[in-house]
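Of the protein chains in this complex, all but one are displayed in their positions.
The block that comes next holds subunit A.
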């Protein structure tokens, strides 16, 4: 960010002399530009002269006193679980309730809670029942897709794991909707509630998923409950937001018309607000479902069963074949859930009912008949062994695993010229210098430089906030690790923004490019964060670089979409005016479209940063260092628990810092418009 701004400050030469230049000297750079440039100068000078001093480095296995006392917290919770009233009356019952629901679904679809017996509904029953549900809430196409994908899980040898993941997702989505829809309705109906919960939702969404797993596992113990609760926290914001948005988006005149007939509040909700917001609410359910799948796979880190665990174990043993096989089934599960819920939201569209090809009656008869078929399949799966457990001799998963493994080995062996040299070039050429610029500059110089930049972007308040965030990070004893994470995040975000601008401008300027790219980007966004690591692990091996590439690919769709929308939203008249005065396309882009989309670009950078940060942290699983490594180590080694918790907090504060600074950049106009009259007060 600051690099870009500095460029603007120095790149001032006039392209050609103009007569006005003689009257007016050159345009002076704004105060903000000067401040940002001086922040960079402070930083560089600090690096050059005080290189390597006060870097606050803490070796991976060493702890601070704070970390040790956080370890004590672990012990304290264990000691107080039985008799502290908060645990006794709130947390433990909550855990028991969630566990009960989760176990209900797990025993139905996956296995008995002990894992020894077969599930209530065997694979054939699951295929039949879920296929029927897809038919009932969606259409025949998605039902067929569901059945095919489920059977394919069997062939992959992952049916059991997939049903575990599915059962957890269903539990989490159910609880999410139970909490989220009423909250969304309240926020939609009462502006005051909306004002209250919006900042909370913002915060929940900027929080990297990784961070609250450890504390939750500590409080709710390892098991389905903590995985489900973590998932609910992550998956609830979309459905709350969209429900509220759907209700608030109802045209004022429709609401007024309903009021003019004397509706009570409840009547208004049932006859007007819920039906009219139905489509948006179902879209929220779709987004929450996708978020839930993403989180359930990551919850494998706190021992949630299912596909995520297969991936985690494979990543830890660098078994690319198994990781790809399981990653593929996560992708397929994501596609299945996405398509079915999208079809359901189409069905919920007002007027969808009258455009159907089959009449309502035929549809009911069809549903009744297929339901009977599904129930017969369920019955079979409860009585016959072949229908209960997927036949092992049909397992082609091993073939996939071996093929991928050998392909990956071959790539790493034979294309190393390409992959390794690319990786090394980027690592030594860009990553290492930038990282040492951050880690080897004395911390007080960096704090000063960042505070100065924050002051330039958002005034004293922002400056104080960033300083406080950095202060907390220093207090947590993880300054150096934070700077490693920050370096990776900034490098990845820069690439994301380049991609965002290139593709976003292409999409914003051409409806056809948009049409081609958008479905791909949408698909990219529905994939759980986790699976992005897998293919790059196969290509580049376990390094920091892999995590950064995965982060770039994970964050690029958001940045591209936001930029494209920003470019497309520019009034066509302005562009037309620029073209009619003889601008070349390049001039239109650089002189009109990008400057006008400036705030959108800052917003894209903001979202890109948040996504990249989340992914860079998860990237610790494939060799990225920094805070993510501390968190993962905290999961594994109880002696590092406190440090992992501190690292989680450091990630939160780093996230807040980056979020607020980019938001401030997005909010402030490029230059202050001088107000016409001098201040009257």
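In this text, a contact is a pair of C-beta atoms (placed from the backbone, for glycine too) under 8 Å apart; a residue touches a chain by one contact, two chains touch by 3 or more; residues count from 1.
Note that in this section contacts and distances are computed from a predicted model.
Trainee: Among "Serine/threonine protein phosphatase PrpC", "Acyl carrier protein", "ATP-binding cassette domain-containing protein" or "Carbamoyl phosphate synthase small chain", find the name that the UniProt record gives to the complex chain excluded from display.
Mentor: UniProt lists the chain that is not shown as "ATP-binding cassette domain-containing protein".
Trainee: Considering the complete complex, identify which of A:276, A:542 or A:568 is in touch with the unshown chain.
Mentor: A:276
Trainee: With the missing chain put back, one of A:264, A:393 or A:580 would touch it. Which one?
Mentor: Counting the whole complex, the residue in contact with the absent chain is A:264.
Trainee: Which subunit A residues would touch the chain omitted from the figure, given the whole complex?
Mentor: Against the left-out chain, subunit A lists 251, 253-264, 267, 271-272, 275-276, 278, 350-351, 354.
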